[in-house]
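The structure under discussion is supplied below as structure tokens; questions concerning it will follow.
For this depiction, one protein chain was excluded, whereas all remaining protein chains were kept in their positions.
Let's look at subunit A:
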Amino acid sequence: MNDASLVSAAASASAAPAPAATSPLRASPGRRAWQRFRRNRLALVCLMLLGALVFISLFAELLSNDKPIVVRHNGHYYFPIVQTLPETTFGGDFETPTDYLDPFIREQLAQGDNFAIFPLNPYHHSTINYFSKEPNPAAPSADNWLGTDDRGRDLLARLIYGFRVSIFFAIVVATLCTLLGVLYGAIQGFFAGWTDIAMERFGEIWGSMPQLYMLIIFSALFARSLGLLIVLLVAFDWLLISAYVRAEFLRNRALDYVRAARALGQSRRRIMFRHILPNSLTPVITLVPFMMVGTISALTSLDFLGLGVPPDTPSLGELLSQGKANLDAWWISLSTFVVLVGTLLLLVLVGDALRDALDPRKQLEGAP
């Protein structure tokens, strides 16, 4: 009578060409999913690349900054990257913070024993290159490797910081959506009945509000900020997660292991969080990368429309709209496009492999 499951197990075993290298039997379900994920070479490379990029972007200030990391001037050592030093320190005339890109300061720092170690790309995302040899937007050159935007800001610096803003924005939104959605869906699915009906109707009403109008209205009412955007995106995106969690809870609560826990006298809260929740998270985990893709796209399009982040924040969407306004400055659109597509592609490939690894039909693989 179980031959049908044998057939499907065998079929899925043959669908994956490489059999398990290490025994998948002696491991928790999560570990087995990881082993299946690892078998997908492309996704593994994507995940590592994505992880490396995110990690590196954490140190963007050390990579791309208009302040030197270390300066030696007349026998004194300075760390301008963490210090604010007036120009007078280096023989300038004013008490204002030093502009290290000023040819005069550069000259001062090159005299005698003096030296300055600049980051790899000596521009911050807000640095305007006043000393550019070409009018803005300037084409790629030895000074600005990817050129500058129409305000004379270094494009590479904008992209590095813009990537960081996008990816962390997506991580925050996805995390908050997951927390909210799991909690809401769990309560719905676990208590079912009237609780479920009432919460479901609320969710439907909430979800039918026009998100874009709300964004426009709120960006008119309040000062534009990342925090406001996070609140507004989370306010609507959690609905998707809660729908999945609700369905999983409704399915799992009727299974025998939940009834067995009730027969043991286990409390409702424990049953919910200890028994049903871990078994309901699979679709949520699968959704997270795609949700991040959606969030990055949403942020980019809002910025493109000018409804997104505050004007001085580095943003990929704002660069795209600059690219549209300056079609002859091909380097703006092209490099932004490459960064955006690269990021989204990495996320999609990782998400795709994750979905395969967590596919319940493949859980049977290698089962006794």
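Methods note: a contact is a pair of C-beta atoms (placed from the backbone, for glycine too) under 8 Å apart; a residue touches a chain by one contact, two chains touch by 3 or more; residues count from 1.
In this text, contacts and distances are computed from a predicted model.
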item	value
The complex's invisible chain, by UniProt name, from "SAM-dependent methyltransferase", "Dipeptide ABC transporter ATP-binding protein", "Transcription regulator PadR N-terminal domain-containing protein" or "Bifunctional diguanylate cyclase/phosphodiesterase"	"Dipeptide ABC transporter ATP-binding protein"
Residue of A:Arg72, A:Arg106 or A:Arg262 in touch with the missing chain, whole complex considered	A:Arg262
Among A:Pro29, A:Gly51 or A:Pro97, residue touching the chain not depicted	A:Pro29
Footprint left on subunit A by the chain that the document does not show	1-4, 6-7, 10-11, 13-15, 17, 19, 25-30, 193, 255-257, 259-267, 275, 278-279, 363, 367-368
